[in-house]
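To start, the structure itself, in C-alpha cells.
For this view, one protein chain was removed and the others were kept in their places.
Note that the chains are named A, B and C in the order they appear, and that numbering of residues resets to 1 at the start of each chain.
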Amino acid sequence: MSTAAKTPAPGPVPGPAKNRIGLTQADYKGSKSTLCPGCGHDAITNSIVTAAFEMGLEPHRLAKLSGIGCSSKTPAYFMSRSFAFNAVHGRMPSIATGVHVANRELQLLGISGDGDTASIGIGQFIHLIRRNIPVAYLIENNGVYGLTKGQFSATADLGTRAKTGRVNEMMPIDLCALAIELGCGFVARSFSGDPKQLRPILKAALSHRGTAVIDILSPCVTFNNHEGSTKSYDNVKEHDAPLHDITFVPAHEPIMVDYAPGESREVRLFDGSRVTLKKLGDDYDPSDGMRAMVTLRQAREEGKFVTGVLYANPEKTAFDREMGMVEQPLSSLTLEQVRPGREALEEIMASLRTGAGAPVAAGGG
Amino acid sequence: MSTAAKTPAPGPVPGPAKNRIGLTQADYKGSKSTLCPGCGHDAITNSIVTAAFEMGLEPHRLAKLSGIGCSSKTPAYFMSRSFAFNAVHGRMPSIATGVHVANRELQLLGISGDGDTASIGIGQFIHLIRRNIPVAYLIENNGVYGLTKGQFSATADLGTRAKTGRVNEMMPIDLCALAIELGCGFVARSFSGDPKQLRPILKAALSHRGTAVIDILSPCVTFNNHEGSTKSYDNVKEHDAPLHDITFVPAHEPIMVDYAPGESREVRLFDGSRVTLKKLGDDYDPSDGMRAMVTLRQAREEGKFVTGVLYANPEKTAFDREMGMVEQPLSSLTLEQVRPGREALEEIMASLRTGAGAPVAAGGG
Amino acid sequence: MNAPTPIRVNEFNLHVATVNGSGSQTANTTLLRSIFQMGIPVGGKNLFPSNIAGLPTWFTIRVSEKGYLARQKANDFLVALNPETAAADIAAMGPGSVIVVNEGVPLPPVPTDRTVHVVPLTKLVEPIVPDARLRKLVVNMVYVGVVCHLLGIDPEEVDRALAAQLGRKQKALAMNREAIRAGLEFGRANLAPAPFRVERRNLVGTKILIEGNTAGALGAMFGGVTFAAWYPITPSSSLAEALQNYLDRYRRDPKSGAATFAILQAEDEIAAIGMVLGASWAGARAMTATSGPGLSLMTEFIGYAYYAEIPAVIWDIQRIGPSTGLPTRTSQGDLLSVAFMSHGDTKHVMLFPSTVDDCFRYGMTAFDLADRLQTPVFVMSDLDLGMNIWMSEPFTYPEKPWDRGKVLSDEEIARLGKFERYRDSDGDGIPYRTVPGQKHPLAAYFTRGSGHDEQARYTESSETYPRVMDRLSKKYDTARRLAPAPVVDRTPRATVGLLSYGSTAWAMEEARDLLRSEGIETSHLLLKAFPFHPDVRAYIESYERVYVVEQNRDGQMASLLRMDMPDLAPRFRSILHYDGLPIDAVTILDGVRSGEREEVTVR
Partner (left out) sequence: MNAPTPIRVNEFNLHVATVNGSGSQTANTTLLRSIFQMGIPVGGKNLFPSNIAGLPTWFTIRVSEKGYLARQKANDFLVALNPETAAADIAAMGPGSVIVVNEGVPLPPVPTDRTVHVVPLTKLVEPIVPDARLRKLVVNMVYVGVVCHLLGIDPEEVDRALAAQLGRKQKALAMNREAIRAGLEFGRANLAPAPFRVERRNLVGTKILIEGNTAGALGAMFGGVTFAAWYPITPSSSLAEALQNYLDRYRRDPKSGAATFAILQAEDEIAAIGMVLGASWAGARAMTATSGPGLSLMTEFIGYAYYAEIPAVIWDIQRIGPSTGLPTRTSQGDLLSVAFMSHGDTKHVMLFPSTVDDCFRYGMTAFDLADRLQTPVFVMSDLDLGMNIWMSEPFTYPEKPWDRGKVLSDEEIARLGKFERYRDSDGDGIPYRTVPGQKHPLAAYFTRGSGHDEQARYTESSETYPRVMDRLSKKYDTARRLAPAPVVDRTPRATVGLLSYGSTAWAMEEARDLLRSEGIETSHLLLKAFPFHPDVRAYIESYERVYVVEQNRDGQMASLLRMDMPDLAPRFRSILHYDGLPIDAVTILDGVRSGEREEVTVR
C-alpha cells in the first residue's frame, strides 16, 4: 500500500481511463449525495474519488469510517465498493482503533466534522493520535453543526454570528496545532475548493503508516448564509426578505480556488465573509514540529489559514509494531491458531491445583 | 477574593496563629487521609491547607470538586467546612462549569488525577479551558491509576514499567503544553514535595479569574515500587522476596525537595528512578505563550520537568462576563426575579394567536 | 371533470409534498393560519427527512371542526410539488380526492374518481420574481393561492396570515402577495372548487397554535429556570433554542438588562448533564433537553444524581431508535431505558405530557418535583408533540409559587443545631439539603456517588448501605402521590378499559368515538407519570381487559405496569404502533376490535 502514492496516475487512454489495477474513476464513486448543492463536503468527496482512483487503491482493502454529521454522511457518496462503518457521534476513532487491530491490512479512511471531532469527539481524537493508529483522518471543518442546523462547533471563529443571530464568544480549537503538540506524524490543512492541493495531500495521508490528520476548511452553504448576518451574501441581500423562510436553502456553486505554493489567496465564503488562505511554500520544511507550531501561531495572529502539509514524521513507529502482533490479520486466524492445546490447559490446571500461579490481588475503585 | 493572594500571611502570634478572617490552620483541615503513607497527594493536601489558611479564604465561599481516584479523594482530607462535589470519573469539569454558572461568587478548587484528566477526562478538560471557567484545576500526576492498582495513565513516561511488568509504549500527554495551546490563562507545573514553590502557585491560581491549570508531579508510593522494576528501591531490593506479596504496601516518607529558582534538582522516586526538576528562573517571562511552548519542548528534549508558572495571562475575559449574567448569583434569585409577569404571558399568547412569532424550523439529525 | 362528490365541510386533510430546503414553511403556515383564523380547528404535521436540503418532505394540515388533531392515514387534498415522490404520493390518494400538481411533474395514470389539477406554478411565478434562484422559494406562494381558491379559504385571512409572518418586510410581503394572487386568479379562471371546503366557524376563540417544544420552553421560563445546558440533537434542539429566544427577551434584570439565566451549549450530552447537576447542586433551577443518543450518554451521571439525590429536569423529546434510528420520526420508545437508567438499583420519575398545555405546565411541574424529590425528573415528550403545530387554549398564568423543596437555611440550621444531609426526618424518605455558599459551619456537606451515611460521610458499612437504599425506595413511593394523577374517563357501560399516555391521547380520543359508533363503549385512563399514582391500580382493577396503546415495539408501558402490579399483570393487552409516523385512530380501532373478537372466540 505504502508505495501506492508514488505510482503516477495513468495518462489519458481510449475509453474511460483505467488506473493501475484496471478500475475506472466511476468504480470509486458512491451513491448520490444528499447534501446541499454547493456544500464544501461534496467537493472533498470528489477529491477523494480522484485521489483513490489515481492511487489505484483496491476498494476492498479500504474501510471508510465516520461519525455523525453532514460530513460523516459522505462515505456513502464515494467508493461504494468499500466497507463502511458510520459510527455514533464523535466516537469514530475508537472504531478505527478496533478495525485496525483486527485487520492491519485494511487501509482506513476516517471522515469527520468539526463538531464530531472538536466538540464531542476531542477526547477520542487525542487518544487516536497518541496511539498513532494508521488512519487518514479528515475533518471537514465548517465551524458549525450542519446537520442540526447551524449551531457553533468548537472550531467556530471568535465573533462569528450564527443563523440564529447568536455570536460565538470562544476561541476556536486549532486541530492542527493540537495534533502536532500530541506528536501526530502527519498533519496538514487544506481547503475543500482546492483539489490541486488537496489531492496530493490525501495521497500522502493515505500512504502514511500512522495517524494522518487533515483539517479541511469546508464552507457550509446553508448556515453561514443568513439574513441578519453582518456580512450577508450580497445578491441575496437586496431580496433579504424572501430568505425570511428559514427552511429555504438556495442553491450555490461550490467555492473553488487555484493558487500557487507560497502565495496567499482571499476567499469569499457564502455569507460574504472572507478568509485568507496562505499556502506553505515549497521551501517549507515539515519535519520540524516546533517550526510548525510557530508557523501556525503566527498565521493565527495574522488572521490567516496556512494550508499544506504542516508537519510530517514518517519515522514514527507504527502502532501495530508496538503491539507485537502477528503479520497475519487477527481476523483471519484459524481456530487452531487461537485455541491452545490440551497440554496448555493441563499445565494451567496443575498450577491452580498447587497454587504455583499466584492469584491476582484484590483492591481498588 | 482576587486580592486575597496579596495579603501576607500573619507572623507568629501567641496561641494558634489566626489568619485575616480569624481562623486557625486547623480550621482548614479535613478528615484523616486514607491514602498510602508517603503518597505525594497527601503532601499536596498539606500545601493546600497552608495556602488556604495563609490566604484567609472563607471556607463557605470555596467549593471542592473532584473526579475519581486516590487524588480525587483528597478533598475529603482538607477544608471540611467547605462544600464538596466528588463527581464521576473524568467529568469534574462539567460539574465545575455548572457550579460556577449557578453561583459565580463561589471559588472553585478542582482536584484531579492524571487518569481522571488525561485519560477519560481529556475532553472535558479541554472544553473547560476553552470556556475559561474560573477554577483552580490541580492534576495530582503520578503517571498511573493508583486506585485501580497501578495501570498506566496517558501521562505515563515512555518506557516505564508497571508493577505488572508491562512497559508503556506511548508518549505521555503534556497537560501544560496542551493547556497553553488551548489558550489557558494560567498554566503552572510543580512537584508535590516542593511546598515552597507549590504554595505561592496555589495562591496565584486561586486568585486567577479563569481556568488555572497546575500539573503537579506527585509520586505514587505503591505502584512505582515493585519487584521486577529495572530500578527497584534499593534497601528493599536485598529483601526483594518478602515484597512478593503484591498486597504489601511498605510505609514511606514523602519525598521532599527545596531548591532555588533557576536551578535544577534531581529527585529519586520510590522505585529508585530519577526525575530532574528544573525551576524557572525569576527572569522567566510567563506572559509569552510561544516562549512557554518552546521552553516546554526544549525541557522535554533534555528529559527535564520545568516547574513554576509557565504561562499567565490575567487579561483573558472571564467566562461570566461573556455570559452577560446578573451580578447576583443565579442560585439566589427570587421567584419574582425569575418568573415574568402576566403581561409577558399575554403578549406571548397573542403572538402565538396571530403567528407574529415565527415558528422554529424543522430538520436535522 | 368527473361526477360531483358530496361536499364535505371542515373535515379533511390537506397534504403538501415537496423537498426540504425549498422553503415551503411560510406557505404552509400561511395556509394553516388562514384556516385557523376562519375559526376552524387545525393542526399541522411536518414529516421531514434527516438532512438539510433536497429530500422529500410532507406537510399535512388537518382541518377538523370536531377538533380531531391526530394524524390520519388517508389524505383528501394533495399538492404534489416533488417529482421524485409524485407517483407514490398520487397513488396514495383515494377516491374523491383532489390533486394539484405542478406542471412538469410526471403524472401516473390516475383513476377518474380523483380530480387532478395540473397548474403551471413555475410559469405563474416567473413574471413576479426576476431572480431565478428566488423563484424556487416564492413559487410556493402560488400554490397557496390555488389552494385558497379550491378550498374556499377567505383571501383576506390568507393575507393577514402572511402579513403576520413577514411583518415589516415590505418587499417580501409585496412579492409574496403577488404570487398568491397569481395562483388565486389562475384557480378562479380554470379550476372547479373541491368537494370539501372550509366554512367560517366560531370554534377557535382565543386559541393559539404552538409546538410542544416551544410550550415546554415557556413552561420552563415561567417555572423560573435559571440554567440550561444542552447539546444539539433533533428533535430536542428547538426546545433549547426557543428557551434561549424567550429568556433573552423576557428574563433580563429591569435595571441592568443583565440576564437572570444562563444557557450553555455543551460539548456533548455527558457535559450537558454534568453542568446541570453542578448548577442544580449549587442552587440553580437547571434543565437539559435531549433525545435518544444524548440520553444514553447521560446514563452514568443519571445514576449519580439518583444516588447523591440531586434535582435535575431532563426533557426527552423521543425520536425513534435504537441508536441513531430515524432522527426525524416520532416514538415512545425510551420508557424502559429511562425507568431503570444506569447500573445498580435505580428507579426514575417520568412525566408524560400529551398536549402542548401539558408541556407548558410540566415545564414548571418538573422543576417543582425535581426540587421536592431531589432526583432527576424526565419529561417524556416526543417528536410529534414537540415539533408539530398544535391548537390549544391559551396557557394560564401559574397561580402557585414555585416549590424549591426541602432546603435548610442557615437560620434553620442554627435553630436545629444540626444538619444531616441524608436523614429522613419527615418519614417521606426525602431528606433536607443546603446550598453551597451557605455560611453556617454545619451547612457544608460532601456530595459523592460512593457509599454514604445520613451525614453524607463515606461508608462501606453493610448496615448503612441498605438503610440508605431503602429510604430511596420510600422516597420513590412518595413520588407516586406527588406526581400528576392520571386523567380517568369512565363510561358506565364500558366493557373494556383503555390506557394511553403522551401524544397517543389524540388518536385515542378519536378512536373512542369510532368505537362508540360501533357500539363498543370504552373507559380510558390517560397516564401522566411514572411511578404510578394509586388511581392507576384502582382503574385497572375495574376492567378485565385493559388495552395499553403506545408507540413502540416492545409494549414498554405495559411492561412497567406488569412489573408494578403483578397480580393484575394478566389483564394488560398491547396495541402497538412503531413505524415512526404518529399513531392514528384507526390503528387503535382495529387493535381493540380484533382484541375483543378474540375474547369472544376464546370464550
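Here is the rule we go by: a residue touches a chain if its C-beta (ideal position, glycine included) is under 8 Å from a C-beta of that chain, and two chains touch if they have at least 3 such contacts.
What you see is a predicted model, and the numbers here were worked out from it, not measured in a lab.
Only one of the listed residues, B:90, B:113 or B:172, touches the absent chain: B:90.
Across C:336, C:514 or C:586, the residue that sits in touch with the chain not pictured is C:336. Among the residues A:35, A:63 or A:156, only A:63 touches the chain that is left out of the figure. Mapped onto chain B, the footprint of the missing chain covers residues 34-37, 68, 70, 73, 88-90, 119-120, 122, 145-149, 151-152, 154, 164, 166, 222, 235, 239-251.
Contact between chain A and the absent chain runs through residues 59-61, 63, 65, 75-76, 80-88, 91, 93-103, 105-106, 123-124, 127, 323-327, 329-333, 335, 337-340, 342, 344-345, 348-349, 352-356, 358-365. Touch with the hidden chain on the side of chain C covers residues 49-50, 291-293, 295-297, 299-300, 303-304, 306-308, 318, 320-329, 331, 333-334, 336-338, 340-347, 448-451, 460, 462-463, 465-466, 469-470, 473, 552-554, 556, 559, 562-563, 566-567, 569-570, 572, 578-581.
Convention: only the chains that are shown with their structure count from here on.
For this pair, chain B with chain C, the centres built from the Cα atoms lie 43 Å apart. Each chain gets a centre from the mean of its Cα atoms; for chain A and chain B, those two points are 33 Å apart. Computed centre separation for the pair chain A/chain C is 37 angstrom, with centres defined by C-alpha atoms.
Residue positions of chain A touching 2 or more other chains, listed in rising order: 68, 119-120, 122, 147-149, 154, 244, 246-247.
Looking at chain C, residues 20, 25, 50-52, 165, 232-234, 237, 241, 267-268, 324 sit in touch with two or more other chains.
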